[in-house]
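The complex appears here without one of its protein chains, the remainder shown in place.
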């Protein structure tokens, strides 16, 4: 298991890549308008399958929402 | 008895002059800063003793008060 | 000749009716949007031929103009 | 002779110290409320006699004036 | 706005913008501005004909396009105002009247005391009276009480372009008036017209701000849009003014914090 | 107005009204308001997905209708703002960005010092940056100098509805700015939007005043008309403000005098 | 200011601040506030005595300290106002009168038409009439014409504390009035009083802003200073307002540039 901070919350996950992390959460990686950052840097959608997660990583998974 | 309207209130009074009317109310006719009107006309202080009251008369008895 | 005050100006005129006065001035009495007052009272268009002028009369001849 | 920029103006002067420079200009070094900077650094009054001037130096000589 | 009818004296008007016809560079610009403004009610004055004969009339071109509202501008006595009103009715065959009674030639401030009396008599004579008045709610109430079809308080001095000098007074008049309130005088630009409508005015009368603008036709279109904007905003119900900030975007789920 | 093109960063925009998407009673009212506003540029925020899975997006309905302008609302550090900007670009495939960097959570006043630095870096990274800033002409100049595509000074506090607190400052910014000026924050009603345009602003951004109005759709239409009115008035060239009155009707030929 | 005499009806007054006596926490605070204000002219109302007998009077304490100005507050008809005025003269042995004639109980706006008629009659009866009126220059002129000793236009609604709603109107009245102008009603704080004097008013009448302040005595002193400040500034001749900046410090001889 890997210790991550996902959207600000610490947790243990089985996933070892960004793509797996999304899948394990029931997030369709094909879904549009999603974006992911790993340790403060954006991970392009094409890199999700290859983007490895290691303990201590911080992941942000975001989407657009209403705003002013 | 005489039917008067005194400061807007109808009543029967025994008084037959303005001076008596004041006295019957415990108002010292010598008190300063008083003024009286009979049927819409001011009655000068010196005329109070002579100013006769008849039924239907309207009397105003006023004094200065705080104001803006 | 009759002494009139026409639109504020004193003058001698030959005209003896409102209709003549207009005609003498080259004002077509058939022209629309004209109005006439004689001594402070409006003279309806239909009364122009009959409306007699006597010395001392004041006549106003007006029309609409631009305004705010 | 030394090439200086004094209060923004380039000139050749004979003076070799700040004190001399002031004296040569008829500025009483004892006068109060004067201040001098040499190459962007303030030179305290006590150091004027010792403060050497070399070619290329920039000198500011200032005083308080009316202000808002 | 077809779902927002506007009536004066029972007559529906298709525009809440009234315009004056004076001071344009030329007649064509005036007509084009009238067109651009979409105004239905248009003011005219009544003046003596030039004595060297009478040469046609603006009315011919205006009357097919709009409803004429003659005024008594320049009158300083009730007598002159009433005579001018009757001549206007005779000349233009309309009972509608913008009643002006000036109390001071320099400020063109109305003489409200005479105004009320003249309005009362003209109402008696069957006129539909729209008086130019001050921004005093009691004066406006008196004018309504004597039968005026609307009240037309000033925003600021005629032709000054200073907009609405006392919005609180105009708003007070609007909340209390039993008849339509038409903001008259002082409008300088489109936001002034919009504000008038937001304060609760039923209509706005504009002349100089259009006719003396650098481009009168464009300003007429601006005033049309401004009146519509203000009316829509009034009906929409604006947010309250707050002393402190109120975030619009969601406050949760911020990145990286 | 086809004869009055408006470009930001070389891109023509068909409306000078930008609107926000937050705080509407529901999504349908938001979409109807967007329609009524005629706005092309529409703001969104970027937020963490709720961890219990992701359920479709507002973007699907908005993107066909308009150009999205993601913001960095809520960010208080340049680092978070820059990361949010890059996530926005990735998620929405647009380089456009409304840059917000808040210096105080209670007033939501921008932190202009950090704002300039973040803007500079984002411009370097290829973003089209529209920063929410204060009404300081020097700050606006710095933002233009670092390459911002526009400046968006506040009229008054976000969501306060207090309109334009300092019109002279906004006018000063407009007369001097080398880039378009978009009035952001504080607009409460249509006349505020009209005034902003009359002061010389190139566009207006509105959110709360529409979304929290009693009738958002009607207010969206009001804002559209207000922006048009103000822009037209600006182009038309308003009359000067005078201290004294200026009669509109002719001064000669008065009846009876 | 001994070098700046102020007269009403030929009577020199030592202060340009008039104060009302109503609404204080208690009589001592009122007297201390009067002391702190430096006011000479002080208003009172006239009311029916409570029928269960008469118990001494405020007048005993006030009359040695100041000049009393009875008012006709609350009157809505000329008849009642005139009778109240005559009772006041009898009770207080003064011809001075603040004439109030209310046209609307909710706004306490004056009924100017009745006011002019009542003023005319009271002047005929020998009163020195100071009428509370609206901010209409024509109304003020009429009041002067019928012989009022001063005019007292409202700044804003009585007791509202909104200050001077229409400074241009007050300034206009001041420039044209043949009699002293006393700003009455609406003053909320000291800067309002100063502004009134700067606009050209000869004096200011304040009641609620002092009596209902958290600390009436301190506010009385503030109003005294505010009136003096405004009067001094008026006499000193202020600088014009400029659109652009004007440096104060010398522009030459800057260090290092």
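Per-chain residue numbering starts at 1, and chain names A, B, C, D, E, F and G are given in the order in which the chains are listed.
Everything that follows uses one rule, which is that contacts are C-beta pairs under 8 Å (C-beta built on N, C-alpha and C of every residue); 3 or more make two chains touch, one makes a residue touch a chain.
Bear in mind that the values here come from a model prediction, so they are computed numbers and not experimental data.
Counting contacts over the entire complex, the absent chain touches B, D, F, G.
Touch with the chain that is not drawn comes from one residue among G:29, G:168 or G:229, which is G:229. From the set F:67, F:162 or F:242, the residue in touch with the chain omitted from the display is F:162, counting the whole complex. Looking at chain G, the residues touching the absent chain are 20, 22-23, 45-50, 71, 73-77, 79-80, 83-84, 87, 106-109, 157-162, 188-195, 198, 207-209, 211-216, 218-219, 221-226, 228-230, 232-233, 235-257. Annotation for chain F: contacts to the undisplayed chain at residues 103-104, 107, 109-113, 116, 134, 136-139, 141-142, 156, 162, 165-166, 168-169, 172.
Touch with the hidden chain on the side of chain B covers residues 7-8, 37, 40, 60, 62, 65-68.
The criterion applied here is as follows: only the chains that are shown with their structure count from here on.
Shared contact partners of chain D and chain E, listed by label: G. Looking at D-G alongside C-E, one finds more C-beta pairs in contact between the chains of C-E.
Each chain gets a centre from the mean of its Cα atoms; for chain E and chain F, those two points are 32 Å apart.
Counting only residues that touch two or more partner chains, chain F has 20, 22-23, 45-49, 71, 73, 79, 83-84, 87, 158, 207-208, 243, 247-250, 253, 255-257. Contact of a single residue of chain A with at least two other chains is seen at positions 7-8, 37, 40, 60, 62, 65-68.
Chain pairs that touch one another: A-E, A-F, B-G, C-E, C-F, D-G, E-F, E-G.
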